[in-house]
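Yeah, one chain of the complex is gone here, protein chain that is, but the others are all in their spots.
Presenting chain A:
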Amino acid sequence: GLLVTACGLLRHRPGGGGAFWVDSQQKRYVPVKGDHVIGIVTAKAGDVFRLDVGGSEPASLSYLAFEGATKRNRPNVQVGDLIYGQFVVANKDMEPEMVCIDSSGKSSGMGIIGQDGFLFKVSLGLIRKLLAPKCEIIQELSQLYPFELVIGMNGRIWVKAKTIQQTLIIVNILEACEYMTAEQRKQALAKLSGN
């Protein structure tokens, strides 16, 4: 039989084989295979980088797991860099491992995240809301000004806009979105675009 161990809303998706899951609110991330996350490089140990992904253990990332990396052609990764990658091994018995290429060997957007920008942490529920297919928050924000956004399933979001002020505005909206209703959000955005 099945036992529920988390509290939350039970959701159902009829398509495919039919799936049920419990939509619960969490701040702490548990590494799961196939998830795309943002990691911070904490150490270089020989051929492998140690990344902090917000889980119980640091994840490991081999330097060969980048697109076009060979033994002679090493990726230029320093301690403190941000990396967007996916988990290839993630269970409770082993240390999680990440790679920055997908199954066909292409990087498809993964790898080192560039300079500047701002990294902050939100709860996992908000991440799921933001990554939903038609997310109003993102659509409304995209009308404001050009910016770039990377969302990691471990609760971390990285934002970069043209000026520091714009970046901070986006950060504040995203953080506040968790507790604002749709109307409050629209009001706040209307004020901003008025400015």
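Everything that follows uses one rule, which is that a residue touches a chain if its C-beta (ideal position, glycine included) is under 8 Å from a C-beta of that chain, and two chains touch if they have at least 3 such contacts; residues count from 1.
Methods note: contacts and distances are computed from a predicted model.
**Q** Absent chain per UniProt: "Vacuolar protein sorting-associated protein 45 homolog", "MPH6 phase", "Aspartate aminotransferase" or "Mediator of RNA polymerase II transcription subunit 18"?
**A** Its record in UniProt gives the absent chain the protein name "MPH6 phase".
**Q** Of the residues A:A19, A:V79 or A:A176, which one touches the chain left out of the display?
**A** A:A19
**Q** Against the chain that's been left off, what residues of chain A make contact? List them.
**A** Per the touch rule, chain A residues meeting the hidden chain are 2, 11, 13, 17, 19, 21, 30, 32-36, 84, 108-109, 128, 131-133, 135, 138, 141-142, 145-153, 160-162.
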